[in-house]
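Removed from the display is one protein chain of the complex; every other protein chain stays in position.
This part shows subunit A:
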Amino acid sequence: MSFTAYFFLTLIHHFKGERSISGIYHLLKGKKSAQTIQDSVLFNVQPFFQSLEVITRQDLNKMCNECEQSNLIQSVGDGHFRLTLSGLAYMNEAGEHFQLPSGLAYFHHSSTAKRFWKRLKLTVQTMSNLIRDEGRFLPVTNDKEPLEWTKRFLKKAKLDRQELAAQLLNELQNSLQTRPNIEADIFVLQLSGYKQTGLTLMQASELLNIDYYEAAVLMTSCLRAVSQEINDGKDNYPLLSRFLEKSDSKGLTASTHKTLTFIKKGLTIQQIAQYRRLKESTIEDHLVEIAMYMEDFDINTFVSREVYHRVKTVLEQQSIKRLKPIRDIAGSDISYFQIRLVMAKESVGKHD
């Protein structure tokens, strides 16, 4: 039995045959669609959202076939599966050897964690070279955002190089100490420095002799938990807390971005739809996307606090899986759009 199979069966169990393998795939990949976000809240699987971005469809299908052949899951039609009784027993037994890495629970740090990692990789590499007076090296990424960010970070830093490196080392040690050794190993093996290139995740998993997908989940867990640790104790992490700084609206699709600029100018959904000759529902989709992408996007204009709490309370009752019954309970004065907005916010972080 592998960790990955356990991971997969757990998800099948949560979805109870109501979502297809495709749905699981999008959840693991962290697809930023209203549907996927909605599912993660409805089925109470937020920790899994974007927890295994490196999974391929091919591998997921393969795993699915294997589990079906071993009679652990059975098809209920159209790409949907349920655990069989032996599958359930198997999963429970496996649950004694494996557990879901605890850091996954901090799913609201999902995008923060990724940003954190890109910036950190580059900063560690740069510091490692600078303290040895090496100014010429090839950066570990070509991505613009972390490159620009690191440049600004170093410029603004008040400490000299040696002190800065010592402080960074100290904070990294303290934050990683809160994690299991295996997670910290995976984390540090991927870091590059002076005349030393870090391993890829695949190489790290080979060196540590664990399954690639398990390593990927552990890495996700580590990043989220470390982000949480830093966020909780900003005073203890004066440097690292800066790595969590929010990003701006980059990452939205161009069309959504346009909607955002109109919203900022104070236009209503109807006005934007009219002006852009799009359906109102399309604009609403954009807003749901914005709500889950931008942590600081304020949805108060669309959802009052009172409504927000009413919907949230209903959401917390796990038994409900569809928008309609949520509305039936929460109140017919609430629109589906409002429910989706609340779900979007709930998926990325707390809002009160």
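Note that a residue touches a chain if its C-beta (ideal position, glycine included) is under 8 Å from a C-beta of that chain, and two chains touch if they have at least 3 such contacts; residues count from 1.
By our rule, contacts and distances are computed from a predicted model.
Participant: As a check of understanding, state which of "Acetolactate synthase", "Nitrate reductase subunit beta", "ATP-dependent DNA helicase RecQ" or "ABC transporter ATP-binding protein" is the UniProt name of the chain not shown.
Facilitator: Answer from the record: the omitted chain is "ATP-dependent DNA helicase RecQ".
Participant: Please pick, from A:Gln69, A:Gln196 or A:Asn300, the residue that touches the omitted chain in the full complex.
Facilitator: Checking each option in A:Gln69, A:Gln196 or A:Asn300, the one touching the absent chain turns out to be A:Gln196.
Participant: For the chain that's not shown, point to the residue among A:Ser33, A:Gln162 or A:Thr313 touching it.
Facilitator: A:Gln162
Participant: Which listed residue (A:Gln173, A:Thr261, A:Ser281 or A:Ser304) would be found touching the missing chain in the intact complex?
Facilitator: Going through A:Gln173, A:Thr261, A:Ser281 or A:Ser304 one by one, A:Gln173 is the residue touching the chain not shown.
Participant: Going by the contact rule already stated, which one of A:Thr36, A:Gln50 or A:Ser128 would touch the omitted chain in the full complex?
Facilitator: Result: among the candidates, A:Ser128 touches the missing chain.
Participant: Per the definition of touch given earlier, which of A:Met63, A:Val140, A:Ala273 or A:Ile299 contacts the omitted chain?
Facilitator: A:Val140
Participant: Go through subunit A and note every residue touching the omitted chain.
Facilitator: Missing-chain contacts on subunit A: residues 124, 127-128, 131, 135-144, 162, 165-166, 168-169, 172-173, 176, 181, 184-185, 187-189, 191-203, 206-208, 250, 254.
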